[in-house]
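One structure, as structure tokens, below. Some questions next.
Removed: one protein chain of the complex. Kept in place: all other protein chains.
Note that the chains are named A, B and C in the order they appear, and that numbering of residues resets to 1 at the start of each chain.
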Amino acid sequence: MTTETTPRTSPEIGGMGHSVKRKEDPRFIRGAGEYIDDLVLPGMLWLDIVRSPYAHATIKGIDASEALKIPGVLAVITGADLEKAGLHWMPTLAGDKQMVLPTTTVMYQSQEVAAVVATSRYIAADGVAAVLVDYEPLPVIVDPHKALEPGAMVLRPDRAADKQTNRIWHWESGDAAKTDAALAAADVRVSEDIYIPRIHVASIETCGCIADWDAVRGQMTLHMTSQAPHAIRTVLALVSGLPEQNIRVKTHDMGGGFGGKVPVYPGYVLAVVASLTVGKPVKWIEDRSENLQADSFARDYHIHAELGATKAGKITSLKVKTIADHGYTDAAADPSKFPAGLFNVITGSYDFDNAFVEVDGVYTNKPPGGVAYRCSFRVTEAVHAIERMVDILAHDIGKDPAQLRMENFIQPEQFPYKTPTGWEYDSGNYGVALQKAMDMIGYDDLRKEQAAKRAKGELMGIGISSFTEIVGAGPSHDFDIIGLKMFDSCEIRVHPTGKVLARIGVQTTGQGHETTFAQIIAEELGFPVGDIKIEYGDTDTAPYGLGTYASRSTPVAGAATAMAARKIRDKARKLAAHLLEASEEDLEWEPGKFSVKGSPDRFKTIQEIAFAAYTNHPAGMEAGLEAVDYYDPPNLTFPFGSYICVVDIDKGTGQVHIRRFVAVDDCGNIINPMIVDGQIHGGLTMGLAPSLYEAITYDELGNNLAGTFMDYLVPTAVETPAWETGKTITPSPHHPLGAKGVGESATVGAPPAIANAVVDALWHLGVRNVDIPMTPQKIWAILHEKGIS
Amino acid sequence: MIPGQFDYVRPADMAETLRILKDREGEAKLLSGGYSLLPLIKLRLAQPALLVDLRDVAGLDGIAETDDYLRIGARATHRQIHEMPMVRDRYPLLHDVTAVIGDPQVRNWGTIGGSVAHADPASDWPAVLLATSSTIICRSQSRERAIAAREFFLDTFTTAIEPTEVLTEIRIPRRPRGAGGAYQKLERKVGDFATVGVAAVVRLGANGRIESAGIGLTGVAETPFAATDAEAILAGNAPAEELFRKAAAAAGAQSRPAGDVRGPVEYKRAMAAELTVRALRTAVERALANA
Amino acid sequence: MTTQHITVTVNGEAREADVEPRLLLVHLLRDVFGLTGTHIGCDTSNCGACTIHVDGESAKSCTMLAVQADGRSITTIEGMASGATLHPLQQAFWDQHGLQCGFCTPGMIRQAAWLLGQNADPSEAEIREGISGNLCRCTGYVNIVKSIQQAAGEMRTAAETQVGAQPVAAS
Partner (left out) sequence: MHFEGSVPIRASRERVWAFVTDPDQVGQCGPGVEKIEVMDPTHFKATAKVGIGFISARFVVNMEFAEQQPPDRALIKAHGQAPGSAVDATAEMRLSDGADGTTVMDWNADVNIAGTLASVGARLIEGTANKMIGKTFDCMRTKLEA
């Protein structure tokens, strides 16, 4: 483990470890990016969607006659129209079924009911307002506990496991009997109910597409906001029956993704159907309310956790029972073997033998849930639970939470470490990261200050989170989505003049792939980063990939890029040997050139070699300098970190003020430190958001009460603290670059640090847990009940 | 979000404006900054047939002190008011409120007249006008009239303005010696409507006692209102924390909040009281500094 | 619905259009004039992605009507760089990694430009308050604050060294 990034390449080359300024920025800072709504095709029409005011209702009729009278309204598409072509249902990535448009019943507020195609976005909106839908309201279930009660109305008789309940599936991991025995034998047992509410990624750009059907050529081009264009192409081919080679899915610049642009939404399908019907390009762009009310959600996990430990605070056992609210359909993008994602990484950074986790997926009258919020695979939920439980244990036995963590961490020499739920952690050095965070924030002094403040009746809290992430899905033996193995890919073409075009199977939504993937190639081949162009997001040209989510770009596609570059280097060695009239074994490589061992002045640069690949390659060798790699990772990667948060609570109003927040992250070897810091800053802010501000709540009728940015409280620069970051570096032993991925870490790690700080401030009042978001009204109610406010 | 259809006119002067309001009574809606109105039109919660843009109408701007009051033209933006040196120096209460309405862009374009006429039950200005017992001037073709702020806010989004009238100016009583005011706002995040907003004004007499007090609350009833019970408790007494608490409790009790996403009734009442105390503390400090 | 004829100066160029009264200013810029650098993020004037300057004042163009812009002067992100030379704010956002997905960036830069026009040397708190009408989902604001600080410093230096010359325009 180190804390320094020392680049192997010069700044001119700009390989790993250099804070290379981003290649994509010049277009963005000039307003010259090309986002989906910027795109205009000749003859393009508009699609807008009629949505249900009810969360559950029977559709008795749809009267489009008034809408069709509006000049410019060309068509109104209903579920009945789609049913004729068998397109009213579509599969979800989790293998469930989702309506494109309902034929009989709407299942959540704001569900798509009909689509209006018109000559402008304004006329389409007028058409939507003029469509009359006759609904008969039905009873609504918004609470998954109620959905599981005996006799509860069955929402999905077509899907429920036994057709008698709203349980979608049951999943478990670990050893129940062993865990029960360990818990029974434990000196100390702590248990808690922890709810992690429904939240929404709310990328600033909403979702949208242009479907462009060319009837003459039989070609469907779908320009869209997708984090996984190849998977979309395959799904579209399977659902529509169009030949896959005649489908081109193309992404453009995307205004954030965070997992919200992984699923297939009905709007995309409706635009495709509309374009097939009218033979013109059809654009669909969500507005913010549609985005917040109908797109996939994250979290909504009701967790009951029980932790056992010795008197001294050595953790022995963990048992977790969880209800997962998936809304009306399971549209999660989890690998198919893992309906609750990687939630069983819940043993966290701690070394103990006995764990058992069970999760029940449940249907309710809410939009499809279980997707992502900068973490798709339920790691946030797991980390929140274990980090909260460890903190409760520390407080219960009167041990400092930092000390308790230190005493329970998996030790560096234990890696690779097998967890009781079956994961093999690749590498880690948890104690050093926590110590570094404690040093950065001045932990001991803060504890003294807290004691002094508490004596004066002031509420100050210090919270720690020492998380272990699990990313880089994933090894093909365990990881697939609808059968597609979760490899990823890169294709590199070196041009004769020594310039490089590389195409990758993952997709940037702001992470800076055009820069970091060029840096990987620069690192491996020594071409200057400025000479390398990275392309992605066009299924006609890019190699097949599973897309960008779950922090998998660097761990999987990054590895593919390194491996493809190494294939090129292998060929370059042969070419160099030919040019230098030396044997391959006598050549040595340094970034950018091969030289003859012992004769450093006899060398060929990579550019010279590239030219020779097209002009002077040896007989018997194929011309050109190209390679492609489909990388199947041998294991996942396990980034980690320790975060410490200091809060002050206003006793009068219940407002939580974050005074300081220190984040020490370890994501293995770093490609671009500037970009890693940026990812952490953003991730922390998306960890802050659900901790204190954001939640999608519903009234008992299923009305979404956070359907605009007036009520869905995305933090501004004022709410967001000045994040302080630090690093340790523990390379992944199995990744070709030693990198681990970082996009989600901070979003996963931050909430328990903040929650632990708030509970720490209130613990002496008898408060054991506060569910996020820890709003002023919630804190005030606690203080009021305790007679403090 | 796409607005429904409407007509739009931009009359050249007040006479034309008033004529349009008369001719299209009940159909026309005045447009000032638009930052309250347009989101509602885009959500299609408001569908006026005609928008009458006041932009070219002369005489609705300007901020000046007369012998009796501070006159603020209806089309003065929140930022123009905020940046007036005279407001900053002499009317810290107004400086408080103009710092916390919406966000910078909203303050660049949103106007005091638009905000007051809109009468959102959680908007900031009404609390200030109630606390200061200001006067709102409205003009129609037949007359100009002055409406006391305390008789102006009738109900949610409903004021004493007639459909044929234009709100032309706000008159805030001049700040006398010994008077001070402050605005306290609790919001879920910056730029939000107030969960609770409290404007407090106190005037200290030569004996150090509170001669009179004005308290306006927003966000905690169907319309902003004056906390008259609290005002009565304060009047004639020496400023003290205990007195503030007593008055604040009365302000909380007089609130009629609805439970919603900003909090349950009990919380809002408690916050009305808490923010009243905080506003009173600052108001008294400022009054003492202005003795 | 009758249309109205409007004339708007956009980035120094007079442009005309016949528009429905309900046409939003942001749609005039994007759909009619093809200036797609100004984005739409929230529809309710919360996110500021659509921020432009109207007669020198920053405004949210999704919450203004095109007809309200008649006779006014507008500057958008497209009007900031002069040829190959970036505005100091554009350069600073690039230097300091003040953007990721780039979607909020044009509005953020326009608002920052307005802020620096008001206050050439803002504190960190003043910067944070000054951009509080603009949401960024990617950066966590740390590097946006740094970007604005860098640009503020450069613009002050430029103004000081060009004695007698015009200070660097904020808009």
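By definition in this document, a residue touches a chain if its C-beta (ideal position, glycine included) is under 8 Å from a C-beta of that chain, and two chains touch if they have at least 3 such contacts.
Please read all numbers here as calculations on a predicted model, not as lab measurements.
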Exercise for review: List the shown chains that the missing chain touches in the full complex.
Suggested key: A, B
Point to revise | Residue of A:179, A:489 or A:708 in touch with the missing chain, whole complex considered | key: A:708
Study note, to complete from the structure: The one of B:65, B:222, B:266 or B:285 in touch with the missing chain is B:222
**Study point:** Residue in contact with the excluded chain [from A:26, A:53, A:475 or A:673]
**Key:** A:53
Review point. Which chain B residues touch the hidden chain?
Key: 29, 40, 43-48, 119, 121-122, 155-158, 222, 258-262
Review point. Which residue numbers on chain A touch the omitted chain?
Key: 51-55, 109, 128-130, 132-135, 137, 289, 293, 699, 701-705, 707-708, 710-711
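Definition applied: only the chains that are shown with their structure count from here on.
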Practice item. Any chance you could check whether B-C or A-C wins on number of contacting C-beta pairs? Key: A-C
Check your understanding: In chain A, what residues contact two or more other chains?
Key -> 121-122, 287-289, 708, 710, 716, 718
Study note, to complete from the structure: Residue numbers in chain C touching two or more further chains are 20, 22, 43-44, 46, 129, 131-133
**Study point:** For the chain C and chain B complex, residues of the former touching the latter
**Key:** 1-2, 4, 20-22, 24, 43-46, 48, 51, 57-60, 62-65, 67-68, 70, 111, 114-115, 129-133
Revision key, fill the gap. As the complex stands, chain B meets chain C at residues 1-8, 10, 31, 34-35, 38-39, 41-43, 51, 53, 55, 102-106, 108-109, 190-191
Revision key, fill the gap. The residues of chain A that touch chain B in their complex are 121-122, 125-126, 129, 287-289, 652-653, 655, 693, 697, 705-706, 708, 710-711, 713, 715-716, 718-719, 775-777, 780-781, 784, 789
